[in-house]
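There's a structure below that I have some questions on.
Note that one protein chain of the assembly has been removed; the remaining protein chains are unaltered in position.
Here is chain A:
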Amino acid sequence: MPLPARPLARAPGGEARLSRQPRSQRSRLRLARRRPRLPLAATMPNSVLWAVDLFGRVYTLSTAGQYWELCKDAQLEFKRVSATTQCCWGIACDNQVYVYVCASDVPIRRREEAYENQRWNPVGGFCEKLLLSDRWLWSDVSGLQHRPLDGVALPSPHWEWESDWYVDENFGGEPTEKGGWTYAIDFPATYTRDKKWNSCVRRRKWIRYRRYKSRDIWAKIPSKDDPKELPDPFNDLSVGGWEIMEEPVGRLSVWAVSLQGRVWYREDVSHSNPEGSSWSLLDTPGEVVQISCGPHDLLWATLWEGQALVREGINRSNPKGSSWSIVEPPGSENGIMHVSVGVSVVWAVTKDRKVWFRRGVNSHNPCGTSWIEMVGEMTMVNVGMNDQVWGIGCEDRAVYFRQGVTPSELSGKTWKAIVVARECDRSHSGSSSSLLSAGCFFGDEVRGSGESAPSDTDASSEIERPGPGQPLPAEPLDDSRNPTGSLASGPGAGRTTEDTVEDACPAKSGREARLDTHPGQASTLAELPWTNIDLKEPKKVPSHSAASFPETNSLSSLGILPLGLEEPYGADDHPLWAWVSAGGCAVEACAVPRWFTVQAGLSPSVQTLSLSITPAQTAAWRKQIFQQLTERTKRELENFRHYEQAVEQSVWVKTGALQWWCDWKPHKWLDVRVALEQFTGHDGARDSILFIYYVVHEEKKYIHMFLNEVTALVPVLNETKHSFALYTPERTRQRWPVRLAAATEQDMNDWLALLSLSCCESRKVQGRPSPQAIWSVTCKGDIFVSEPSLDLEAHEHPLPCDQMFWRQMGGHLRVVEANSRGVVWGLGYDHTAWVYTGGYGGGCFQGLASSTSNIYTQSDVKCVHIYENQRWNPVTGYTSRGLPTDRYMWSDASGLQECTKAGTKPPSLQWAWVSDWFVDFSVPGGTDQEGWQYASDFPASYHGSKTMKDFVRRRCWARKCKLVTSGPWLEVAPIALRDVSIIPESPSAEGSGHSIALWAISDKGDVLCRLGVSELNPAGSSWLHVGTDQPFMSISIGACYQVWAVARDGSAFYRGSVYPSQPAGDCWYHIPPPPRQRLKQVSVGQTSVYALDDNGNLWYRQGITPSYPQGSSWEHVSNNVCRVSVGPLDQVWVIASKVQGSHSLSRGTVCHRTGVQPHEPKGQGWDYGIGGGWDHISVRANATRGPRSSSQEQEPSAPPEAYGPICC
């Protein structure tokens, strides 16, 4: 008998709405409401460059922005900053260390735990009286440390308690008896949740959360260390090491140098402990003046004498490294005064300001081999993410970016100055921040609408609205907005237009052309190589003599410059910089921000240009042109409207040579000729046939396919072949598509685009998918959409789902979730969240079958894993020499395929490596220090420590690869997500008033609720964090605001009291998983709740009633399921892991539950649809049920497509 679920002790605090939002974000939201068409997220991930000017003021420059923004907390003056994506460390002018943790919608929470221990005695039962030998009454988990609740203090003033202490009633996924007690025979022992006859002791866990509150301000690192070891004032500081290990999340290496030249390391810095715990001193062979820590294991420092110190032996188990080696400077007369390191590069500046690049640096040889002199003179250089390099020019004190740094050319090509202004230079008014955002925003708007203007009425009406930085257009003569009218303004199109020509559109496009700077050309001035830049001696910069040492540079400048000089610099001069840190700035060689040109809309020349066409001037000739065009159209076209269109009736053919995976055994690729014949009927409809001509036994044969029967075209890219598969309903049933391969990727894309266009034409499917569309994703990350027909969810004779037509959308996703109000979200393999923009096409369909706007660049990153296998032998221990029967010493996970480091390629040609091979320590089962997992033999279950019985071991190597494509998606920055769910709504529901409920799980397991999601603003505005006591994995919200989730321990949770007015609900109810199963996914429809466990079993939640929404028990529905989606009609769709067809077996098949009725919500059987590599489906947008057929009385015989439960 299942236990009824009880509300858990409230996990408090987490639900509080975060009122503090970055100012810029708030102002962006305001703009969003006004102009919802363009989604908000920047097309480029928004990361920032940090810099300090000569006055110690800290500025940030966003990769999506065009102004230096003064740091939000501008109280302090700084001499050093060192940034990462999540925070920035700095040394202020008081020589104290500060950390600036960027604000986020997800709070930094840390759990404190204490155990209450009790012993049973015959008199009073369980009581607080313990034996003398026992542990403390209040202790930590081990029982060794005394830990009274009121003795647990906040570590620093930057933390606050979220709530009071409360008892944790969840014990390993199972709810405990009242009070949260767990029982054991004696301390220390194994505790159980049930009280037995021999339970003599019991304990319970109290938990309390504390929250880091000092976000978006500089928080002083308290120096409460031992007075003897108290570091002297700090002089330099560097943060890095975030790639050394994944655990704990956000771990950082923070290194500092004191004025006395000693090196300090900050212990325990991570995301959940942003301040770290204490400073520890490291011995150095000399007096250190400056230090630089790379993202990975590189750490260099400079010595007073001008040599460089290189730290060796930095790795996961020892992030502090083990020893120093010395690298001599490039020349004996000029020592090194500054170094900066990246993942595999070292840059240095010598005392004569020359810039040097260290050749041959990598993990195995952190010292590198030799120095190469680079062009340019800098006071400092800084290596940021992706080994991109930044510097501060020696004479002009400008920030320079090293252009052309790529993995193959790490030293780059030229220095390019950043010419953007500070926001304060633009506007001296108080609301500079919102103005800034507005400026950026309108810059984007001009660009964006330029793309869509010619055919988009809405866009043209958008642009009619004048805004700041957008001069008023010439007065239109005619106010009517006719979208096709703009045709006349296009070159050569005047002849074909049939519409009245009017003035508005040409005026608009003329204006666009003027406002649209072409970055490539506009930047020519700034692109000049360093050597050609006419360096102007800044008027008031103190000239740095060669004798001044780097660590005193900024200090001396600060000291020498009287504060009174501040004003002359402010307005007319460009900012003078002292320090730059790019550790949190993600710039890639292929997509450099627009920082190097003076932006359009601001440059005076542009404004004068636009103004040069004044209404007075234009009136005469413009009026005359449009008048004439109108007359001409009337004369030449109007009178001939009744003429029949000269539609080509002929056959249009594309032929080519492809390869075909033949139907008979042995299967192999055959060279074939392929011809696509396109007919155009009298009604203008097109139909196409694809012929495949092949030769077998010297006999010429062919097969043909009608494209109007094709149900899906799936690219099947792998390392070697550019192939694609064509499915028809019959081929779907056979599990045997027609597979064709092209010689080149281009060739394949051409065929795919053309065939896809033909399929869509013959089915008259085009444009944006309807809001009810069914979305799915294949294991390759390709996105497919199907328009649900009316009878798809009909009670009787529903459309067999092998007849559904799927068309591809551009982009690359792992998960996609939709809702019937047109809100679609996707998640990438790298957990990036994306929102659908309303476009279509993109990817390989660019150009032909693609919308001209709303298509953006999209990228995704995933890891490729291979395994290193070793066998133990008595003489040499573990070696890479196995038994002859063993698997390959380098293999895939199964051991069947050989996969060497050198021989393993990215999954397809779309992917490119972006990292080197690294050991993956996060494999299930755990690893030892070197990443090995042990087992008695291959294949077996592996564990993380070596025992006597183990004779083999393996370790997992991973390598990151990246794909760049395009599609109708925009990033929802900055929080990465693991799962997302949007409320399903039926069209009858009056839902358009309130916002659309959207819940998500962050990649760290936080539960989040998105606020402000609507049709007009599908990206929403901000996250609301919902507190949990453990990380979550999956979430789903039903049509009646039932929120179900699955936690990492495999149990389910129900969120109580979620309403539109209370979007985050009030508390979690714990729901145990089915016996001996761990749940991994949950999906909630109108009323049905389905969950999926780790073993592929699908469970239905029984006994759910409005008054008892948690239900009573799990009922098994089916096995062989790897993903489930329940829709607003309670329709159940799954991805089945294996399905046998008549020709072959396919993995990852879309299946539809048949016979789902209100009185039989579990349904009867499965109907199999498209398959072969499908990973994910969302039917949650389809709320259209076909009309009930009149033949109600007819006995519903089992539909032919309903086979029993899937079995494989």
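Everything that follows uses one rule, which is that a contact is a pair of C-beta atoms (placed from the backbone, for glycine too) under 8 Å apart; a residue touches a chain by one contact, two chains touch by 3 or more; residues count from 1.
Note that contacts and distances are computed from a predicted model.
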item: Record-based protein name (UniProt) of the chain missing from this complex, from "FAD-dependent oxidoreductase domain-containing protein 1", "Autophagy protein 5", "N-acetyltransferase domain-containing protein" or "ALA-interacting subunit"; value: "Autophagy protein 5"
item: Contact partner of the left-out chain, one of A:Asp164, A:Glu328 or A:Glu636; value: A:Glu636
item: Sole residue of A:Leu70, A:Val167, A:Leu282 or A:Ile625 that reaches the chain not shown, by the stated touch rule; value: A:Ile625
item: Residue ranges of chain A at the interface with the undisplayed chain; value: 450-451, 454-455, 487, 489-496, 506, 509-510, 513, 516-518, 520-522, 524-525, 598, 600, 603, 605-606, 609, 612-613, 620-621, 624-625, 628-629, 631-632, 635-636, 639-640, 643, 746, 846-848, 852
